[in-house]
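Here the complex is missing one protein chain, while the rest keep their positions.
Letters A, B and C mark the chains as written, and numbering starts fresh at 1 in each.
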Amino acid sequence: MKPKILKKRDSARFLDKLLREYEVFAPVKREDLVVFGRIHSGKEAFLDYMNSKMPPKEMLFPQLEILFTYTSIDDPSKIETPPSAGKPRLLFGTRPCDARNSLLLDKVFDGEQYKDTYYRDRRAPLVVVGIGCIQPCPTCFCTSVGGGPFSREGLDILLIDIGDDYVAQVVSDRGKKLLERRGLEDAGADKLSLVKKVIRDAEASMTSEVKIDGLAEKLAEIYDDPIWGLLTEKCLNCGVCTYLCPTCHCFDIVDEARDSGGKRIRIWDTCQFPLFTLQASGANPRPTNKERLRQRFMHKFKYFLDNYGQIGCVGCGRCVRECPVNVDIRQVLTVLSNRLEVAP
Amino acid sequence: MRNPYLPLPMRIERVVVETDDRNIKTFSLSFFHEEDEANFTYIPGQFAELSVLGEGEAPFGMASSPTQPGRLEFTVSKAGVVTTALHNMEPGEIIGIRGPLGNGYPIETFKGKNIVIIGGGFGFSTLRALTNYMLDSHHRNSFGDISIFYGARSPGLLLYKDELQEWGRRKDLGLYLTVDRGDNGWKGRVGVVPAIAKEVAPSAENAYALVCGPPIMIKFTLPVVHELGFPPERVLLSMEMKMKCGLGMCGRCNIGHKYVCRDGPVFTLAQLNQLPQEY
Amino acid sequence: MPDRSERIREAARTLLRKNEVELVIGFEGGTLPLHSTPCFIRKEGEVDRLVWNSFCDNNVSKYLVKRQERIALVTKGCDSRTVVELIKEKQLSREQVIIIGVPCQGLIDRRRIEGKREAREILGAEEKDNQVVLKGAGWTDVLDRDKYLHSSCQACTHRNPVIYDILVGEGVEEDTGDSFSDIAEFGTKSPQERWNYFSHEVDKCIRCYACRNACPLCYCGECFVDRTRPQWIGKTTEISDTMIFHLMRAFHMAGRCVDCGACERACPMGIDFRKLTRKLVHDVKELYGYESGTSLDEVAPLATFQPDDPEEFILSP
Partner (left out) sequence: MGPESNHWEPKIIAFLCNWCSYAGADLAGVSRIQYPSNLRVIRVPCSGRINPFFIVASLQHGVDGVLVSGCHPGDCHYLSGNYSARRKFALLKSLLEFVGIEEGRVQFGWVSAAEGGRFAEVIARVTETVRTLGPAEKLVKR
């Protein structure tokens, strides 16, 4: 299918049409924050944004999810799972980096041995329309981690902003189905050459670079290096970096009972909290900042790679921007990469 | 496709208080539904998540052997919220179960080999399951000599006392019980498990050493099995980390890139030597 | 304020050289425009990393607790007040810390600047006299720094450190007093309006605990949110849980909070915590005449009482 033209001034109307078929989630402005939320009118979508405060990870892995409810705590045979969603869902306007998270989350939640039914139920029908980044942020480093401002991975359609119009490139059959018969005209040669220019300019403007080659081996070498203690000294051990991360997938499972009934829920959890690994006996294999921050880096850049052949970072830069004490993942990785091997 | 988070109902049939401090109990459970029981095929060393609705879930190794049909047992030490709730439950009450989970002991590779079991305290439960599996009349001939070193802090803290007596009477099994500190009634060995293992010095030839116990015991046992000549590939440990999902997803029980719940809990020492010492 | 950076370095250099401290905690340049970041200096040769500017907005007294070594701390007015509280709460001995006091002219709220720029990315920022010069791709902007101070800095009445061993630079003029007009004004809204406001605020909460962890006075071994027996509140992001979390976190700060604003700055979601904490700062001052962190001798208001304390709130049938 040839790339189509979606005029910016028509985009709200275009979304209105899609709203008849889909539950649509798009970036919206809430005071100073840009977040992803369900929209009920195309006008609500705020597409001229840098990136959202939170990634749209919750489309696949919500912070709070009910696993099941029960009406009697005495009888596990009477548990009920929440009903599945009605209309298919459309995620509109996500950034390519954030869309790549599904490739990683798929490996975790839809693995060979175990399949997470909740994740699959959300993931399978989700249609994803991304908007390429014509103006990457200084904190973006997607190109260092296998992505790019116009990466198509995890997308069904990629929109490219060429000024007054978006050029819509079809990535998947599902994307094709969405674009078909919408009365959008094909993009002409002039528009397509603009696309090329926009892409070239954006890629050239990427300033941030992180060395990933050989990093996993280096991390294994310097696992016991005292540098970890120094790098983590200012870390507050809050959950900002992990809760704002598109790929972090750790969670906790808890019961919430009221009177005789209740529910079992899963909620995000993070390796940065001491409680995460604290055993009932009182033992904690990751007792301090040092072990916990090291776990975050090891998980993303070594363990994920060891287990699933990919690193667990899409380079969105949220942890860089939002860390209250400016622990900058790029700087830490650079220090680690340049670290000489320590004698065991 | 089955939702791996949904617990199946089980009824508590029997509760045995194992230790004189009453902090460890063994629960015998039976399935509500026959098909659930048929689907629950496990091997020693695997574990399951037990649910007390309203309180939560916690992982426990199966303390019984699949060779003992109709009997599914878990030994529970009272420590946190779920275990306390379990301890307050009585026969007839219903709990949930998810499993079996984890890899379990590589029983096939044990065939024709001598087995040296070294266990301490509460960590003995899955070794007990394995022992009962090997002692089963259909299986006993598949294995060589079996030696069991098992200890607790005091005689009153030894688990499965009746069974230990029964094992003690068997000729096809070397049982070496010990306590850190004896009491008036105790006529057996006094000393820590690694010291007894060193003294008895079971041969490492054609043998596997299986170690499970508190961290301090493991720390002192590993040099002993090394001295006895067990190569790291033939030393197996069952690891314990905080777990939630049991499916390798929730991210907390990893040792390096291995998830104890999914890739373990049983690892060879050779495997562990390749991983960070973060446990 | 380049001279302040230099004087901080001098002080740090001397202290490390004379072995009076093993560690200097201060600020260094951050990796992003408008950012400085906490830094830990142990060697004389590293003191040149230390800087002072309007972006040094972390409360570094956070790092004093549970340390053994002798420390020199670069301390603004608000940081010095939390140091006072930490000493009073016996988390720190006065002898353990050498306070390098920095009279503060208020710190810049980068989120407000970033918010103004919308989709224009700031690539560099520089401070000159009383101005902040922003640079982007093909644009430059000059802002009046005083217009972009953190709200906590605008309300600050203790810009000069309340205790110090070394003072860096001249003292600055203090504001006469905090009128708490924001709290009074908010109090005139109806209960439902107030509830709606706070519900909206805490609805943004993602339970990352950056507010708690950034607070220098949050040092409990086990936080109430982490308790399991009894479990006081749920771990969810439902409003009931987040509201109680923020209420009780603020309440735990009653008579301790110095309104440094660290919680609000740490929050990635921009929750208005200071509305809560300032309410308590206000009440404690009004009811018990206590201002946190201003005196080493005064007893904490919730550790004492007066027989004639106000009790209009007590029910009389």
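Some points to look at:
We take it that a contact is a pair of C-beta atoms (placed from the backbone, for glycine too) under 8 Å apart; a residue touches a chain by one contact, two chains touch by 3 or more.
All of these numbers come straight from a predicted model, not from anything done at the bench.
Between the chain not shown and the residues C:89, C:165, C:238 or C:298, the one that touches is C:238. Contact with the omitted chain, checked across C:19, C:93, C:140 or C:192, is made by C:192. Where chain C meets the omitted chain, the residues involved are 186-187, 191-198, 224, 230, 232-234, 238, 240-241, 243-244, 247-248, 250-251, 254-255, 276, 279-280, 283-284, 287-288, 301-302, 305-307, 309-311, 313-317.
Just so it is clear, only the chains that are shown with their structure count from here on.
When you average the Cα atoms of each chain and compare centres, the chain farthest from chain C turns out to be B.
When the C-beta pairs in contact are tallied for A-C and for B-C, the bigger tally goes to A-C. The distance from the centre of chain A to the centre of chain B, each centre being the mean of the chain's C-alpha atoms, comes to 39 Å. One finds 31 Å separating the Cα centroids of chain A and chain C.
Between the Cα centres of chain B and chain C there is a gap of 51 Å. Under the contact definition stated at the top, the residues of chain B that touch 2 or more other chains are 80. Counting partner chains per residue, chain C has no residue touching two or more of them.
Contact residues of chain B toward chain A in the complex are 1, 3-9, 32, 51, 53-58, 79-80, 83, 93-96, 215, 240-242, 244-245, 247-254, 256-257, 262, 276, 278-279. By the touch criterion given at the top, residues 67-68, 70, 72-77, 79, 81, 108-109, 111, 113-118, 223, 249-255, 257, 262, 264, 266, 269, 271, 276-281, 283, 285-286, 291, 295, 298-299, 302-304, 306-307 of chain A touch chain B in their complex. Listing the residues of chain C that touch chain A in their complex gives 30-32, 35-40, 58, 62-63, 111, 115, 119, 121, 123, 137, 204, 206-210, 212-214, 226, 234-238, 265-266, 268-270.
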